[in-house]
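Sharing a structure with you now.
Left out: one protein chain. Kept in place: all the others.
Our next item is chain A:
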Amino acid sequence: MIPDVDVFISNYTIVDPEVYKLWVDGYTADEAVEVVHRNVFKNAECTLELVRSDVFDHYRTYDLLEKMLHNPPKLAEQLHFQIEPLTRQLLIEKYYEFDDNVIREILGKKLTSRYRKDLDEVSDKTGVCLKSCRRQFDNVKRIFKAVEDLQGSVIQNIRNLYLLPEELAKKYGAVVFMACLRFETNKRKLLYLTFDDFYECASAIMHHWTYPSGTWDHDDIDLDREFLLELREIRALMEKEKELKHLVCSKIKSQMLDKAYHELEYNFRIYSRSLISIGCNLHRNRDLKDLFLDLVEKCIEPWKQVNWTQNDLKAFLGAYKVGALQLDTLRDADVKQAWERYMMVLTCCLLRMYHN
């Protein structure tokens, strides 16, 4: 007999982490039954049927819960399901977890329902279920909409509104930040970058380039405008190129192989110019958006061509930053500070983006 109704309801909602994971990952109930059946201890002759009934129960519960998962604080308030706090935390955490490669695709895209329709491409590319892609897209969009216009630290806001653990909230914070500033991430040249690369870069920018925490308008989505304007002053370094080259080269000579060193000596001008010009133009929105593209085109590609190692890069950027400070061009303390803030992020980003 195929039952019309076969349900199991418990007073405290039971969540099976394994089945829940499958549900979150977008498996259909039937696929989930197969997966669970493969892993379960097989002994009874009717195991498949039992597994099916069990998995279907879980799926029904999760389907009923899904709407409330969209607003996690409501999950604690609602009376419909009695969920113990630990279970509740698990439900929320797993629901908001995402696949890095899916989010990498979504990064920089406009979060519109039109794009939602194109998610099957993302699904094909990443091998993640369409349903799961949609969930991840919806989660990002929901969180983005909720915190976009809120005051205060975006990460803290996400933690409060979605009860997420800190790590996850930071990731969402970075995604929201990237979306707010509309960073270009999808040009062909940028495709090699992973979500983690962007996450680290965005975190660095959020940390160093926004209004510092403690000030009244602290908000880690908005960049510190005054700082960006201040950065224009570093153009002065271009005029002192010779001195700068000298300082840097003398510092770095011992740390680099001869070949690389000679190459640096030869091309210093180009490298220095691109670093400075990127900084100078950041106050222009268009240039800010293209930050990552500029970094790749102007810095990373040339270094790649000459086969720099990570160490070379690190040594160079360190020396370059210190060298500039030693010049008396950057006399103003504000400009000095701006230079440091700028280079801190740039070092971080470039090192991260420079894959071997």
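Basically, contacts are C-beta pairs under 8 Å (C-beta built on N, C-alpha and C of every residue); 3 or more make two chains touch, one makes a residue touch a chain; residues count from 1.
The rule is simple: contacts and distances are computed from a predicted model.
*Asks:* Can you tell which of "quinol--cytochrome-c reductase", "C2 domain-containing protein", "Molybdopterin synthase catalytic subunit" or "Protein yippee-like" UniProt lists for the chain that's not drawn?
*Replies:* "C2 domain-containing protein"
*Asks:* Among the options A:53, A:194 or A:255, which residue touches the chain absent from this view?
*Replies:* A:53
*Asks:* When the complex is taken as a whole, what residues of chain A touch the one chain not shown?
*Replies:* Listed in rising order, the touching residues are 1-12, 14, 16, 40-41, 43-44, 46-47, 49-51, 53-54, 56-57, 60-61, 63-64, 74, 77-82, 84-85.
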